[in-house]
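Here is the structure we will look at.
Note that this complex is displayed minus one protein chain, with the remaining chains in position.
Take a look at subunit A:
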Amino acid sequence: MTGTLTKLTAALLATTLLIGAAQAETLRWARSSDALTLDPHAQNDGVTSTLLNQVYETLIWRDAAGALQPRLATEWAVKEGNPNVWVFKIREGVKFSDGADLTAEDVAFSIDRARSETSPLRQLHADVVSVAAVDDHTVEVTLKGPSLIYPNNVTGTYIIDKGWAETNHTAEVADPTVNGDSYAVRHTNGTGPYVIKSREEGVRTVLEPTANHWSGVKPQVTEIVFTPIADAATRVAALLSKEVDFVQDVPVQDIERLAASDGIKIETGPENRSIFFGYRLDEAPLKSSNITDKNPLSDLRVREAFDLAINRDAIKQIVLRGNAIPTGIIVPPFVHGWTPELDTYSKQDVAKAKALLAEAGYPDGFTITLDTPNNRYVNDEGIAQAVVGFLGQIGVKVTLVARPFTQHTPLLVEQATDFFLFGWGVPTFDSAYNFNDLIHTRDGSYGNYNATGYSNAEVDAKIESLGSEVDPAKRDATIADLWKLVKDQHLYLPVHNQVVAWAVRDGINIEIQPDNSPKFGTVTFD
């Protein structure tokens, strides 16, 4: 009798343990801000995109090395006989969370929605003439001209269900300038591995795995609780007090302390964002300088002197406590066109920098004002302060003006700055994105963030050719030419690439992503 009882108890215990092992694994995730909307085409914002990436899916996405991988599209190619058309084969057997099947119609509808007047994603689809579903699982995108890189532009465009959108009167992205409220802002219906179980804006969003994801893989994380915590100290405290398991946006000054804490590990990896300085280099005199008859920075020797004056390793070690990757070019390594040669950076050489300044006719240096944001990039103001010191060593007296990013951007847009700090991410992972906005003469849709006044018709022609060149080898050669020019002419003053830092509890394995967007479907527990 007692034996039976013991066995029974043992059996019961075993079942409990088994259930325990298969039980919900909740991942509590915190970062500095919340998604702005749930409408995948209403914002072009990293935090929003990261949350939606769990719920909605794109045609193509990227692995941790930045390479394109199939997602809702199984293959893609330029149409035979018509170089202006890209053909996407759409995965079969995919269902939206409300049960509807994914068809080519939905894909065409989504791309059209993302390129509509009111969508901030439309620039990525600016060259699209028309999108057509040719059969249930094939979509053809017709462009203005041939483009080798168009698939890079669809990695941020989520696919939604046409029927669902039309039924709920949310077929169009709400226009932010007119009063209105759109169903898609608060409701989702995606094909992704998770669905939103509950959401209180700015407070808490709970996700759970969808019943039947097309991949057939059951994610180990069976519940995600996402909480925005704006204050950095509180965010770190929440991790230390075990109220959250995974923190994005870890402040650099806390990385060492967290890494030394029991039960917490820090994952770092290079981010797809370069930090650099730009300066006016056209002939017109600088607005903020004591040299009023010409622009010292239009002289290559002065720009070279600036490059030699700064100590990038010191900025990395002291301002960023080791969390940066110094570079000699304004593009991060993931981007097509980057090479190790471009990445090499000059060692500080104050004597040579001074000599170059004297040779250019400024033995006593000159004065200039540096504009920096103070809340946008990692320790942005600190980097600018360091550079003020370095340039002081060669006699250039820099006045520093730090502003919030909302006041800094207009300076670039209006070209009202002589010398500025800026950061640039490359969502398309292709160098053309940098050239179009930072190097090309400001003209129409080109050169929007080119506040340097640089303008070179020959260079412009080369940049424009990248958009329509069909021979990859020829295109790569042009990219190499352009980068060489940017580096040799010191059109910008590169500092470093930012590093992404995530803090997670021990026992959680999460792969860091260059776009700072975790893939919870692949997270495992020890």
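Note that a residue touches a chain if its C-beta (ideal position, glycine included) is under 8 Å from a C-beta of that chain, and two chains touch if they have at least 3 such contacts; residues count from 1.
In the analysis below, contacts and distances are computed from a predicted model.
Only one chain is not pictured, and the protein name UniProt records for it, out of "Cytochrome c1", "ABC transporter permease", "Thiazole synthase" or "Glutamyl-tRNA(Gln) amidotransferase subunit A", is "ABC transporter permease".
Contact with the undisplayed chain is limited, among A:K79, A:K242 or A:K484, to A:K242. The chain not shown here is touched by just one of A:G145, A:G389, A:P410 or A:P472, and that residue is A:P410. Contact with the chain not shown here comes from a single listed residue; of A:P120, A:G269 or A:P285, that residue is A:P120. Within the whole complex, the absent chain has one touching residue among A:T234, A:Q253 or A:N290, and that is A:T234. Of the options A:V129, A:V203 or A:A461, the residue whose C-beta touches the omitted chain is A:V203.
By the touch rule set out above, subunit A reaches the unshown chain at residues 33, 36-37, 39, 42-45, 120-121, 123-124, 174, 176-182, 185, 200-204, 227-231, 233-235, 237-238, 240-243, 375, 403-407, 409-410, 413, 424-425, 427, 437, 442, 444-445, 448-449.
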